[in-house]
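Quick one: this structure, given as structure tokens, is what I'll be asking you about.
Every protein chain except one is present and positioned as in the full complex.
On to chain A.
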Amino acid sequence: MNCFTLATELILNPNPNHKHAPSRSRRLRRRCSYHFVLRCSAAPLVSGSAAIAVAAIATVTESDLESAADACNLRLRRLSDEFKSLPEPIDRVKRLLFYADDLPPFPDADRIPSNRVTGCTAQVWLSARLDALGRMRFAADSDSEITRGFCACLISVVDGARPEDVLAMHAEDLADLNVVGVAGRTHSRVNTWHNVLISMQRSARALIAEGEGKPMVDSFPSLVIGGDGIRANGRYADAQVQLASGVIVLAFQVSTVLCFLYVWWSEFLQN
């Protein structure tokens, strides 16, 4: 499916989870007076900008984009350009808050520990699923308005992408999104971009594994030290399972080869 068809599909069949932002964000709408010329093709579209987006997509993406991965990169570049066009930090913050306004409500039922994005100073929840076309669909929320803006921006880039395209993104790709703070790559634990992207990628891996019939592992936390013992979980458990699986498979393969060699050598000696 090329990007034009993809975009058309989405216009005709928009994200069923998208709703207008709740009333608490309306005060932010009144303050923000920016209008977007182009919004990403696969993100939930705000009515009024949909026609503009489709026209822009129809003009640009069909001829220029070679793959869905390029669509992600294009959206990322355009987002980066959008923020770079605002020289004042406070204007970039206002733009973030406008994006935050766009986030649909996050179901309370999804505010569960496994959906928490670790590493952020604010609370961030992220849920992911595959839609009928096998594309990633994300929803996010946070108790911080600015963080909600970060989440909305990221979702606008990757929502509707294939899992492989989400996995292909690197945190360094977000370095140009100099929204707030010092430009460049920040490895601080307050780097929401990085933390949310990592969580998105973890979800993509889990969904791919589920599709291949492999069991899913819990994501968080990593290692728990409690009164009932020390148990591995999350990424630590992932690594353990992978390592154990790899070692077991390797051991089996080596022992099989050794058995064949033994049998062959025995027969050779007898002959």
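Assume contacts are C-beta pairs under 8 Å (C-beta built on N, C-alpha and C of every residue); 3 or more make two chains touch, one makes a residue touch a chain; residues count from 1.
Keep this in mind: contacts and distances are computed from a predicted model.
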item: Per UniProt record, name of the chain withheld from view ["cysteine desulfurase", "Proteasome subunit alpha type", "PIGH acetylglucosaminyltransferase" or "Protein YIPF"]; value: "cysteine desulfurase"
item: Among A:I90, A:A109 or A:A132, residue touching the chain not depicted; value: A:I90
item: Candidates A:S85, A:Q123 or A:S255 - the one touching the absent chain; value: A:Q123
item: On chain A, residues whose C-beta touches the chain left out of the figure; value: 27, 30-31, 89-90, 93, 121-123, 142-147, 180-181, 190, 225, 227, 230
